[in-house]
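So that we are looking at the same thing, I have put the structure below in structure tokens.
Missing here is one protein chain; the remaining ones are kept as they sit in the complex.
Labels run A, B and C following the written order; every chain starts at residue 1.
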Amino acid sequence: MSGRRLPAGGHIDRERHLSFSFDGRRFFGHPGDTLASALIANGVRLVGRSFKYHRPRGIMTAGPDEPSALVELREGARTEPNSKMTEVALYEGLVARSQNRWPSLGLDLMAVNSLAGKLIGAGFYYKTFMWPKAFWEKVYEPLIRRAAGLGRAVDRRDPDHYEALHAHCDVLVVGSGAAGLAAARAAGASGARVILCERDDLLGGGLLLDPAHDAWRRQTIAALEAMPEVEILPRTNVFGYYDHNLLGAIEHAGDHLAEPAPHQVRQRYRTFRATEVVLATGASERLIAFPGNDKPGVMMAGAALAYIHRFGVAPGERAVIFTNNDSAYATAHALADAQFDRIVLADSRAASACADDVKARGIDVRFGVEVAHYGGDRVTLRARNGASDRIPADLLCVSGGWNPNVHLASQSGARLRWHEQIASFVPGEPVQAERSAGAARGVFGPGNAARDGAEAGAAAAIAAGFKPGAAFALPDADRPETPLEPLWEVRAQGKAFVDLQNDVTTEDIRLAHREGFSHIEHAKRYTTHNMATDQGKLGGLVGAAVLAEARGEPLEKVGLPTFRPYTSPVTIGALAGRAIGEHFQPVRRTSLHDWHLRHGAAMQPSGAWLRPFYYPKPGEDIWDAIFREARAVRGSVGICDVSTLGKIDLQGPDAATFLDRLYANAFSTLAIGKARYGLMLREDGIAFDDGTTARLGPEHFLLTCTTANAGPVLEHMEFYAQTVWPDLDVQFSSVTDQWAQMAVAGPRSRLTLQKVVAGLDLSNEAFPFMAVGEATIAGIPVRVFRISFSGELAYEVAAPSGDGETVWEAIIAAGEEFGIAPYGLEAMGLMRIEKGHAAGPELNGQTTAADLGMGRMVKKAGDVVGRVLGARPALANPSRPRLVGIRPTDPAKRLRGGAHLVSEPGAGKSLGWVSSVTQSIELSQWIGLAMLEDGAARQGQLLHAVSPLHGESVEVIVTSPHHIDPENARVRA
Amino acid sequence: MPARPEPIADRYSAWRLLKEGLGGNKGWKPAWRKPEPKPHYDVIIVGGGGHGLATAHYLASVHGITNVAVIEKGPIGLGNGGRNTTIVRSNYGLPSNTRFYEWSLKLWEGLEQDLNYNVMMSQRGVVNLFHTDAQRDVAVRRGNSMRLQGVDAELLDRDGVARIAPFLALDNPLFPVYGGLLQARGGTARHDAVIWGFARAADRRGVDIIEHCEVTGIRREGGRVTGVETTRGFIGAGKVGVAVAGNTTRLADMAGLRLPVETHLLQAFVTEAIKPLIDCVVTFGVGHFYISQSDKGGLVFGGDLDGYNSYSQRGNLPLVEHLMAAGVSMIPAFSRLRVLRQWAGVMDMTMDSSPFICKTPIDGLYFNGGWCYGGFKATPGSGWCFAHTIAKDEPHAFNADLTIERFREGRLIDERGAGPNPWAQ
Amino acid sequence: MSAPERRSRFGGASLPARGGAAQGDAVTIAECPATLIQVTARKGRQDALAAATLKELALALPAPGASALAGDCSALWLQPGGWLIQAPANDGNALVRRLAAALDGIAAVVDQSHGRCVLRLSGQQARAVLAKLCRLDLHPRSFAVGASATTLVGHVACTMRLVDETPAFDLIVGASYATWLLEELVEAADAFGWQLTRAGAAQPA
Partner (left out) sequence: MHLIPCPCCGPRAEDEFHYRGDATVKRPAPDAGEQAFYDFVYTRANPRGWHVEWWHHYAGCRQWVKVERNTMTHEIRTAVGPAEDIPEVQV
């Protein structure tokens, strides 16, 4: 119990109180607090347990670098595992729980792992759990899996909403510290469109930690807010830098609330397409490895500063500051401001220019000393001469120097460069249109960073084509610093951590090196260093330094693992946005959609479309409905919405030539007013698509293609027209949505249509099979095609889609006396299998024209897509699987789609597969289509359709694929 | 099964773990040596990824050929072997593939004992979802083909899927789950460990693993390979096997071969670690999404190619947006989790989505490549078959169909019928 | 046939007349029936086509990214050699026939009046709504009144035109996608508030 709220200071609203709970205990905080600052204010010190050894952990940082202070936040369906308390804004009623402990945070029995620490170092798993073999699956792995993970996911639908938003700007500024504010202002003053992103809810970055800079911060923000083309986005973390200057970000629009407001999203996924980018992402303070550097009470020096000045809380009472650089002296001043009982500043260097000011406040400054151990209440200081001193401290502030946040620059493609003076990496030459400014490139101090930012912002605006704007005031110049002296590790007895969340120690790094895992990527993977949710921000470079020392090479040669997205973990729901569930992909509806709904159709997705599968009547099951619909067609008349067929209007003097080349069969010989079936091949000779094409005029055709291939066929035609035969004079466009198309099928289809069609003689003589004509129905101009998919006498009627329902209803009214039934895809499928038409299951990208029984259609010469490669020896092999029909010899037996055909039940060699099955209404038994090796030669043979998955084997006879009316008499009736 | 390997020196055992642990872990030796290249080897394997290292291991352990070097331009295992989604399965529908991948899966099942290294092979099942009758029939065709070839497969109905994957939104409006095809023997393995295990086992049998040595040319005399030019000088060899996913075309260029290969990007993702949620591997094929949970707790997931030629290992956002939407649509609990890291591998895509392990027109030169995105699960099988092909100068029955000539002959092994369009496979 | 009687493609969406935050009217979405005719020049006949449309409709066919207005007709560039003519809904078939005759041998004339729907999105927040659905830069500096583009809006291809500075955008979308697009627009407008209207014929501004 050592933290406390200070009587004054901080960007918090002391007037208002917020209650919250942690591990079931109730506390109070203020608006402006994070969960971390509020817990510190309430004296809470132990907040989590580490992943592997279950060591007790406290709050280390005040931001996204936090490795230890992770909680399960919120409750019920809003539960959110692994949230960093240092990033969770406090709100009324907040509920959080600690993670990865059993039975409780205070008493975690899994901490016995720590005792086995000597055995379970890096790479332990790979060397063990192998004996006996069977134990891995039954014993070891289940144990490991149970111990895995931190927080729990809740298997509930997320009640919150997310959305995407795409923005464009001339200059994007990432980060709103001194450099970012100045960059945005300089760019904005030029008139450029500027977007300024800040991950925090307050703008200012490091400026927030020094009350002396608050005036400039406020004044600059006010200036930016007055610029109409500057947009400021707080709570917006840029997570990735992608190609062509596109950056991705998450705006935490509602995370600071108990629940997002009505009509508001929880998070917004934003993309920015920027002409120029200024990366003012600041720097992260790094750890020093020493025994006990993970104990509750250890905190980064900059974080301690933030807790005092940003949040008005003191994270302890007696403090030691351990540093190798000047930045921690500001923390010393802050601790003094916060009236700590005792402050010892242990500087590993020999001197600092800042020392006198600090000493003047009564702070005990010691040079040339290191922290050799921290036990949670006492710090062991060790001087160069070996003398040691034990100092009681409930707070140990650590600063090993600052690493520029180079993640985004690195992701943009820029190589990193070693910066000797700050002992860290900075961005090298830009690859994309970006520049770093301020601490992000090693320019520290608000005065220096603001100057650097202002220059970067102006340069970015100029690069984006703007003239520089008026100059503006900048903060005072910074005092010169005493240089940092790199200090990575204090070697002493005990575990010294380089990755607190994954429990990676300096010894683990050295072990990895001894075992040959000396490359930084190997060491990372072997030890799991840097792979936790803090992504190694605190200790990444420290681990690399330990490895460098072990290898005996300079740190810059060892380098860092690749920086990949994300700069900070990103909520998956935000990236998904609204495109989930029924919004996952666009849905297409035909113009008859409402009619289908009104008439009880069972609608199902079919590719992008919603289509009626069948129209159940009360008391009917699926098959009842399908049979009734199919019988209506076979016995009288039915009507089916086939509007989804792709339709392409093709015109031009070379239209017929174009079709001759595009289709395997000829179209130039097609008479005007007639339609013809066509088969399209891919260039590799495999069947691509089929459909009927009608000739409407000498230079005018209407193609149809399958629903699934409507898009690909148009694209295919565009490829050949634009790139292969640009000399052909053809014009074509999709008219799929222009026309509602309905199949009117059955022996009484003519009688039905004759009642409503005006202006067209439908008699068999005047309008034979494959005829095409124009007419009107209910006064609406329509096209009539005499084509059939069902195998019956049938027509297709095309009406302008806005009038589709009028025409459809007129036909239904005319067919009422014949018992006309609307039929769905299921009945259509049943009938096409009876008829033996190949469809999607047969045109599956693996079959040739010959496989489908259409080999004779393919032109033997001339320029035809797919002709040449379709003749390759193995594709031309006549014993390839061919389309056949099959029927069980026992009519009571059922067939399964996907069954294989074998010569006898026990045979392992598949001769082919069953592609489509149905229950035939004409034959009153299951029938199927199959692709069968030597299919043509096997007609009449007895084979077995086996489905080991179902444990079924059915004797079948091989037939023609045309189960009904092989002579094709009905369609010509 | 492979010939029983000779016991290797420096074995891991419970006793040694205890001894080393108490001794401060000072006694462990490097998992593989860092030797200087010798002037000549019987066999040089170009490529120190999983396939190359496995080839070396099986050359040594099955064929007794130990004068072998594996040459790698960087550190071993940082190509696709170190950047995949760790899935292991053999649920292919075309016999040429099933035969090969099933042999690979059998090798996986004995790999820990063979290598004396825990690669954490975890057979918790792989289920492919389907959402329509037509998709079910395609899955049934594949499952039955597997069963006829002696490979395990089970058809699950909706309730069956719900039992093994209760976290799925079965009533997804656009993709209601009808059922799934389960291969219970499928699962995952720890990808890096596979690399390290093969490297260690090959090293202990005398194979030289030479890192930071880039091949710059393939030397030939009279139609026969004689060695490789490298950044560390010429190294002679009786035979050269190339297994360089992501660089297959470049090596083929050096040998004057032209291949039906395009190189594409595939992204993968991992979430923050959470307590066990997903036990098996689930693939939501029509949504182009698959997922599993690692032993450490991260959800590992991925989807389709980014869709354009690339060697960059830089993924982009369109795929990310689609994938996350597919994931949340199918797994509601996914929404509030956070994705921690993203990476991308470069895939050598062939024009029919199946690989090749074969001889070339040049004597003594062998190629292994075109793994598309199926390379990880193939690792032991690929190494085993490649070793056989190199040692015997002829393919084994398991890889006999996996030639480059098949494209010219029209004997395509096109599982999905996507045709010569790698971006669509 | 008379075009105004044809059925709305909004039917599939069972939406109230207004909704979103405060049931507001920050944006208005209107279905605007129109006659739409796609004309595509025969090879090498672009000049002839331009001359003929100027003569028939007094329309100067616009360059890529632009639109043209003449009286109650407008033209939008679609693709090289291809334009979409937009005219009042009640002109319907007569205009198609007239153009087909006038452009015989010069261009392919295809009626798309039923193939595509025109949705007009207007109101102060129209750009903010589109920013959620579309990746095009619609800032006035980049997309001024009269500008047009075919692009993705809500994952479907739309031909878009900025009609006036309200701002009002016309979104011309494949008819089978109309309900989908409407639902996407309404969702994206939820934070602002929206209302639906069925304006008569779209009047080019």
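Convention: contacts are C-beta pairs under 8 Å (C-beta built on N, C-alpha and C of every residue); 3 or more make two chains touch, one makes a residue touch a chain.
Predicted, not measured: the structure shown is a model, and the values here were computed from it.
Shown chains touched by the hidden chain across the complete assembly: A, B, C. In the complete complex, the residue from B:243, B:351, B:387 or B:402 that touches the missing chain is B:351. The chain not shown here is touched by just one of A:385, A:493, A:723 or A:763, and that residue is A:723. Annotation: of A:31, A:191, A:413 or A:966, A:413 touches the absent chain (contact as defined above). Note that of B:310, B:335 or B:399, the residue touching the chain absent from this view is B:310. Residues touching the missing chain, restricted to subunit A, are 242-246, 271, 273, 413, 431, 683-684, 711, 715, 718-719, 722-724, 726, 862-864, 867-869, 871-872 (touch as defined at the top). Residues 249-250, 258-263, 307-312, 314, 316-318, 351, 407-408, 420-423 are the ones on subunit B that touch the missing chain.
Touching residues on subunit C toward the chain that is not drawn are 64-65, 78-80, 135-136, 149-152, 156-157.
What we mean here is this: only the chains that are shown with their structure count from here on.
Comparing chain pairs A-B and A-C, the larger number of C-beta contacts belongs to A-B. Subunit B and subunit C have Cα centroids separated by 50 Å.
Chain centres here are Cα averages; for subunit A and subunit B they lie 23 Å apart. Chain contact summary for the complex, subunit C toward subunit A: residues 1, 3, 6-7, 9, 11-12, 20-21, 38, 40-43, 81-82, 93, 107-108, 110-116, 131-132, 134-135, 137, 139, 141-142, 154-156, 174-177, 179-180, 183-184, 187-188, 190-191. Of all residues in subunit B, those touching subunit A in their complex are 12-14, 16-18, 21-22, 24-26, 28-34, 75, 77-78, 82, 95, 112-113, 116-123, 132-134, 136-145, 147-150, 153-155, 166-167, 169, 172-175, 190, 192-193, 196-197, 271-277, 287, 294-297, 314-317, 320-322, 324-329, 332-343, 406, 408-412, 414, 416-420.
Touching subunit C in their complex are the following residues of subunit A: 163-168, 193, 262-265, 271, 273, 578-579, 583, 585-591, 593-594, 597, 609, 643, 649, 651-653, 729, 731-739, 779-781, 800-803, 805.
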